[in-house]
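The structure under discussion appears below in the form of structure tokens.
Missing here: one protein chain of the complex. Every other protein chain is in place.
As written, the chain order gives the labels A and B, with residue 1 at the start of each chain.
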Amino acid sequence: MAATPWESDLASEIRERFGEGISATSTYLGQNFIVARPDLAIPILEFLKLDCDFDYLVDLTAVDWPKRAERFDIVYILYSFSRNERVRLKIQIADGYKPETAVGVHLTANWLEREVYDMFGVEFAGHPDMRRILMPDEWEGFPLRKDYGILQQDQRWVRENLGIESGQ
Amino acid sequence: MADTTFLDSTELVLNMGPQHPSTHGVLRVILKLDGEKVLGTECIIGYLHRGVEKIAENRTYAQFNPYVDRMDYVAAISNGLGYCLAVEKLLNVEVPARAQAIRVILTELNRIASHLLWLGTHALDIGAITPVFYCLREREEALKIFEKYCGARLTTHAFRIGGLLYETYDGFEQEIIDFCKMFLPHVDEYEELLTNNRIWVGRLKDVGILSGDECKEFGVTGPVLRAAGVKWDLRKAQPYSGYEKYDFEIPTRTNGDTYDRYIVRMEEMRQSVRIMEQAVAAIPEGPIMGKVGKVIKPPVGEAYVSIEAPKGELGYYAVSDGSTQPYRVRVRPPSFVNLQALDRMIRGGLVADVVAVIGTLDIVLGEIDR
Partner (left out) sequence: MAGLLKKIFLADLFQGLWVTFRNQDPKLIYTERYPEERPKVAERYRGAPRLNINPDNGETLCIACNLCALACPETLIVVTSERNEETKRKELTTFTYDTSRCMFCGLCEDACPVDALELTQDFEMATYTREGQIWDRQTLEEGPRPTQYKC
């Protein structure tokens, strides 16, 4: 079963409004998602929030696909209380591209974007406080990237801060 | 610069935690104070980071199942349910009705156990020492049922992808009925101890107010959202695991302060008992395992499934690349998102209220740090 096109008023409205920037509106296992051009993420979020009542940003995360030219998927999961409906917005970005922050639209995005930066090294432009959140500040490497091995760690940090040779 | 006298106050930066007992784990909060007044806070988290999401990418689907119990360790069964539902969604399998009913019973029992631990420790933080003994006494009964059902008390690993591994033991139904009967008077007992107590009311009323709109803005869910007057519960809004079959209320309050969140959680425990009574009276016969192969290998795709955990919306975003290992599992932890609202709730309050507000958010650091 593959993803099928998502046909609804909302989907056609988004396609009409953003035109070329939307590369797919699909549905898979009953869950709808939009794939858009990276620079359109914030306008789409704003449009969904203000005009379509998707007022709750459930989650913001990333997926690493190292073999692809646009290496990261940034996924915004949105929910509308009044429609009782979920929609996912995905953008694909290359390593080094700085997507615009969503903090201006949804305050929740603050820590969630920090976590994406911490784990994947994707920096968000205009974020008020772009620091690591879970890992120590001086840690080197981004653990959830696929090229970061599961046993890999910042040996120097462990030695200096914990006084042991290895944290494993 | 203005002349300063010895009466002028200066800003004081106070470090609370990570070993402070009322931060419920290893949360560190940096408080900026003007006398007793809180000017701002900053949360430092990550002390319990174990890289659960990275572990998921290096385990098979079935092997990762026990790890999710270690995130929100006081509500391990809810975590397991969320993860199993997410993988079942990817596999597109139907869970048999009997397994669904047993899952609902155990999850609701776990909700009660989680709320009891919250109530006990929250009361302890505020200074009421008695409730914690009673709460843990009743929680023990719930944990005994878990132990008898699946062999572990806390990190249960109770559910398997596709259904259940364990059939109920002899007398399971009767024990659940007995628990429900025993438990309801005890909830009244806690309320007798606390609800009208002037110290309790004085410490909680109008502390840490968060309005419904602010909740939505911050993505805060669970009892905190319901206490602010938003009647939203995933068990009703998007029912899973057969919740649509049961008749229960969503308790709400309007004020959105710490006291209201306490009332909402107390009422939620009663509603959980209601669900359990209905579910246990009608456990269907039949198989407990769906059509899942020995090797779990979902087709390429992704799914986001969320459930109403005791702390709020617990979501799992799973991506499959068609192999036996998940390509990515993202956990949307309710505590992590809820904690973000701490700054808004406590700004302008007093130092003593910080403890009350951290307690009322019902955070579990294992889930925040993952």
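In this section, a contact is a pair of C-beta atoms (placed from the backbone, for glycine too) under 8 Å apart; a residue touches a chain by one contact, two chains touch by 3 or more.
Bear in mind that the values here come from a model prediction, so they are computed numbers and not experimental data.
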Open item on the list: Let's see if you follow the contact definition: name the visible chains touching the chain that is missing.
Closed with: B
Task: Sole residue of B:Glu189, B:Asp213 or B:Glu249 that reaches the chain not shown, by the stated touch rule - done: B:Glu189
Open item on the list: Going by the contact rule already stated, which one of B:Ile126, B:Cys150 or B:Leu365 would touch the omitted chain in the full complex?
Closed with: B:Cys150
Open item on the list: Given that one chain is not shown, which residue among B:Arg137, B:Lys181 or B:Arg347 touches it?
Closed with: B:Arg137
Task: chain B residues touching the omitted chain (full complex) - done: 59, 62-67, 70, 130, 134, 137, 140, 144, 147-152, 155, 157, 165-166, 169, 189, 192-194, 196-198
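To be clear about the criterion, only the chains that are shown with their structure count from here on.
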Open item on the list: I'd like the Å distance between the centres of chain A and chain B, where a centre is the mean of that chain's Cα atoms.
Closed with: 24
Open item on the list: Which residues of chain B touch chain A once you look at their complex with the stated criterion?
Closed with: 45-46, 49, 51, 53-55, 57-58, 89-90, 92, 216-219, 230, 232, 237-238, 299, 301-304, 306, 313, 315, 317, 319, 327-328, 330, 332, 336-337, 340, 369-370
Open item on the list: Can you tell me which positions in chain A touch chain B when the two form their complex?
Closed with: 1-3, 28-29, 31, 55-59, 61, 63-64, 75, 77, 81, 84, 86, 88, 106-108, 110-112, 119, 132-136, 143-144, 146, 148, 150
